[in-house]
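Here the complex is missing one protein chain, while the rest keep their positions.
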Amino acid sequence: MKGVAGWLFQRVTGVLLVAGLLLHFLVMHFSGPEKIAHTVVLERISNPWWKTFDVLFLSSVIYHGFNGMWGLAEEYIRPEGLRRAAKASLLVMAAVLYAVGIYIVTLR
Amino acid sequence: MENYVYRIRRFDPEKDAEPRWEDFCIAMRPTERVLDGLIRIKDTLDGSLTFRRSCLHGICGSCAMKINGRNALACQTLIKDVPLLTPSSPSCGHRGAAEKAAAAVSKGVIVVEPLPALPVIKDLVVDMDPFFGKNRLVLPYLINNEPPPERERLQSPEDQHKILQSITCIMCGCCTSSCPSYWADKEYLGPAALVKAYRFIGDTRDRATEERLEKVAQIQGVWRCHSIYNCVEACPKEIDITDHISKLKRLAVKKRWKRS
Partner (left out) sequence: MRYKLRTGSLAWLIHRVTGVALTLYIFLHLYVLSHLKDPEEYKALMGMMRNPLVRLSEVGLLALVIAHAFNGVRVTLLELGLSTRLQKPLFWTAAVVGAAICLAGAWVLLGGGH
């Protein structure tokens, strides 16, 4: 049985993202512009709880987004070589984004 | 009687390089069926018009086609229920007085095309082999190697009820050829084959659930279904196909975690 875990994990990360986004929007974008000021943001990411949230959130976003793109490649790109190339480049993009994300979260 | 334009997607492999459109004007009663019009066109206007039909009563599944943008059985679709397109200068009326008269005041256009995503053989006739091939992949027969009882293998009415909907499938192909996932990837098993798999997985007399689940819980199996519901809209037997596929997805998840 192939694809069970991928399908299930897409749902699980989806639900996590709905909850995470709610928090993300409320705290960072709907509580006044000072919440995204430089010092405030750096102070927030230095908090271990926020760090945990950020890593989990980042992982969910990248998995969910790129698993979705992976599915599109599987479904729509029929020539096998092209499909493989597309999937490989998706993997590279996901890895780079994840590295950048971790770098940001660990700035302080 | 009212006048209608049948705009039919035609293809003759011996003459046409590409499919083409042809208009036919005929008078019909609104309570007649789309198939009645096709039969009348073949009888009175153009004998070369080619389409499949057999039982005329929604049982054989031969006359599945795309009617004004949606898949349906032509024998089960009444003219009055077709959302008519406005007549845009029909180019018919050159086959005699009757058609000329019918072309005069038309109520609307009925667009008839072969089922999507299946190879066209001629006019409205498509090659169903890719469709039936998917069906064979899910082992569409009862598997039970236990010694047979003296008479038949019994099933309680309650157990039969669980698979009642999936049993009513007539394999017309309306669902699979209406599915955007199938359009994109012809290797996808498609709704019809998945319903067939459910019909045996849900059968209490069958013993090959694991084996069959292994066939359908695949990337090009149940996980290709994105709950688009085109199949449910198209099914002439009103089978809740997406719900059946969802049940297979949940069953696969359960089995996967029980195994490990």
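By letter and in written order, the chains are A and B; residue numbering begins at 1 in each of them.
Note that in this section a contact is a pair of C-beta atoms (placed from the backbone, for glycine too) under 8 Å apart; a residue touches a chain by one contact, two chains touch by 3 or more.
Computed from a prediction, not measured in an experiment: that's the story for all the values here.
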Going by the touch rule given at the top, which residues of chain B touch the chain that is not shown?
66, 68-70, 116-117, 178, 180, 183, 226-230, 232-233, 240, 242-243, 246-247, 249-250
Against the chain that's been left off, what residues of chain A make contact? List them.
11, 14-15, 17-18, 21, 25, 29-30, 32, 36-38, 41-42, 61-62, 65-66, 68-69, 72, 97, 100-101, 103-104, 107
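Note that only the chains that are shown with their structure count from here on.
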Note: in the complex, chain B contacts chain A through residues 181, 184-185, 213-214, 217-219, 221, 223-224, 249, 252-253, 255-256
Mind pulling up the chain A residues that touch chain B in the complex?
1-8, 74-76, 78
